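Remarks on the structure that follows.
Omission of a single protein chain aside, the complex is shown with its protein chains in their original locations.
Order as written gives the chain letters A and B; numbering starts at 1 within each chain.
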Amino acid sequence: MRRFSWFNATSLTLGFAFLYLPMIILIIYSFNASKLVTVWAGFSTKWYGELLRNEAFLDAAWVTIKVAVISSSIATVLGTMAAIVMVRSGRFLGRTLFSGMIYAPLVMPEVITGLSLLLLFIGIGLDRGVLTIVLAHTTFSMCYVSVVVSSRLVSFDQSLEEAALDLGCSPLQAFHLVTLPIIAPAVISGWLLAFTLSLDDLVIASFTSGPSATTLPMKIWSSVRLGVSPEINALSTIMIGIVTIGVITASLVSKSNVARQQREERAAERLSAG
Amino acid sequence: MPQDVFAPWLDPDAKPIIQFKNVTKRFGDFIAIDDLTIDIYEREFFALLGPSGCGKTTMMRMLAGFETPTEGNILLSGQDMAPVPPNKRAVNMMFQSYALFPHLSVWENIAFGLRRDGMPKDEMAARVDEMLRLTRLEKFARRKPHQISGGQRQRVALARSLAKAPKLLLLDEPLGALDKKLRQETQFELMDIQEKTGTTFVIVTHDQEEAMTVASRVAVMDHGKIVQVATPAEIYETPNSTYVADFIGDVNLIEGKAGEKEGDKLSISWAEGQPDIIGTPQTSFDKGQTIHFAIRPEKVSITHDKPTNPVAFRGKVLDIAYLGNLSTYHVELPNGQIIKAQTANNRRISRRGFTWEDKVWVSWTDTAGVLLEN
Partner (left out) sequence: MRRLFLIAVPYIWLLALFLVPFIIVLKIALSDAWLAIPPYVPTLDLSAGWAGLKDFFAGLDFENFVFLTEDDLYWKAYLSSLKIAAISTFFTLLVGYPIAYGMAKAPDEWRPTLLMLVILPFWTSFLIRVYSWMGILSQEGYLNQILMSLGIISEPLIILNTNTAVYIGIVYTYLPFMILPIYSALEKLDASLLEAAEDLGCSRFSAFWLVTIPLSKQGIIAGCFLVFIPTIGEFVIPSLLGGSKTLMIGKVLWEEFFSNRDWPVASAVAVILLLILVIPIILFQRNEQKQREADG
């Protein structure tokens, strides 16, 4: 029944224009033929070609993906464990310190996280490269995973697990067969969040990587410091495209799941009523 | 007409406080209110009764000013209300959810409307205290809404809407959120407050018992129309349709055909091999016309021996519902018709007269039922 009032329609239009216009301009100008990024000189996809021939970018992309996959996977395991500890383990020695260490990285400025990890790696003489970036990324993203998963665990009906135990499951089986399938969406979104944070990170990677490993954000950074470049525009367009497709797919999938559930519930109602 | 009976609707000179004149309200294709005309008088406690979706809430929201009629006029004291926004109407509303402001204390909630009127501080404080006394909330003035019970919240909502001394108070399912016992107590409290303040109350409810208890008149609504407006006793004793008869209280409905009229009595043939039902019609029926005979279970007697009542049938007890103060018997007649009969349990259960499978007589007098066209 509700409709948009003119005020709300205006504020939403202006707001979303502000949020999306910069990215749309970026995408449009990635197809600009001119090297001068602010002057339109006809349609061209040549910067995409240049980008694909640029070994340095491809290498950096490969490193970034590798780091993101490994670190987000470890972070998901550790973060889920941490979430279970936070929600289920009750009191134990050093619990306050533990929850402090879970929440602190969420508000810690990246420059400090990066600096402190670098000083640690130097202190123990670990060579900086892919490994150190993975360690660093895992550490801060596991905290995000644990927050996402524990918020789901809090609303989890524990009697389900008790029913499984009552029906003969061992605690481990109960977790695998009942708890995990139910909290799976939260674990998956935790993984996606960790993956995105890792892909996105410039500051911590800059501190913790060595000359042997350069991530894509670092590569972009060193290039954009010198100004706007059409190659970066093309790269940005590709990244925005991937994310947009991913997010839209995810929301369509969840929407159709919800719709299916509602449809089935209605059908069941009809069946029992008729 | 005796002076002590409050019935302004019978007085041709009385001026109604609210008039609905051919009001229609449409939401898209949906007709919520259908060409509705009604008068409500000062100091009335008027109940709008009906199932959900019958348009009673829409009527109330039009009175409060949150909806405007698509067609027709609503007059308050003879003035057309259409151009007056909700905040300028001498009408206040008590919301179904109570809509208490959670960030304000009980005191501030009650003072909210007075403050908008720019009432002087000491006058306002006096008025708020008066309202707190009226609703027995003095002790809770400093609390926030979430720190008091449901019944207290209900009273805060009432105090807040009465504080501005509106000409008309609208109550949207005011007791819906309370449990049964509290609801009954509060009904009497509401009537008491209405009498003390002399405000006109319009209450919306789907609970027929509540409407019957509190109201001076009840309007039974269905599909955007008012089916019957009358006092609770009239509604109960002489419903004007099977819809009203069925909606208010429990009723036996028997369909039959009009037979011969003898004096003021009419016989109704309703089943093969059963004697006709004799009734006293209020309106005239053609011979052979379909008639519904409606009779309340408490007007049906149940006996072991053949009664002297002019209408009597033989049947057997099928079910007994024991309600404590009352028992309802379901008696099956030979043709399958089930008649409900209710008796007061003025004896202990061990001495109850009837049990399952007993052969009994059900009977009633020839004025006990109502004859309805549909």
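Operating definition for what follows: a contact is a pair of C-beta atoms (placed from the backbone, for glycine too) under 8 Å apart; a residue touches a chain by one contact, two chains touch by 3 or more.
This is a predicted model, so every value here is computed, not measured.
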- Partner chains on view for the chain not depicted: A, B
- Just one of A:33, A:70 or A:115 touches the chain that is missing; which is it? A:115
- Task: Among A:42, A:94 or A:168, single out the residue that touches the unshown chain.
- Result: A:94
- Hidden partner chain, touching residue among A:12, A:41 or A:163: A:12
- Can you name the residues of subunit B that touch the chain not displayed here? 64-66, 85-88, 91-93, 95-97, 99, 101-103, 112-113, 116-117, 146, 160-161, 164
- Item | Missing-partner contacts on subunit A, residue numbers | 2-5, 7-9, 11-12, 15-16, 18-20, 22-23, 25-26, 29, 37-38, 78-79, 81-82, 84-85, 89, 92, 94, 97-98, 101-102, 104-105, 107-112, 115-117, 119-120, 122-123, 135-136, 138-139, 142, 146, 171-172, 196, 199-200, 202-203, 207, 217, 220-221, 224-225, 227-228, 232-233, 236, 239-240, 243-244, 246-248, 251, 255
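Everything that follows uses one rule, which is that only the chains that are shown with their structure count from here on.
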- subunit A to subunit B: how many Å between their CA centres? 59
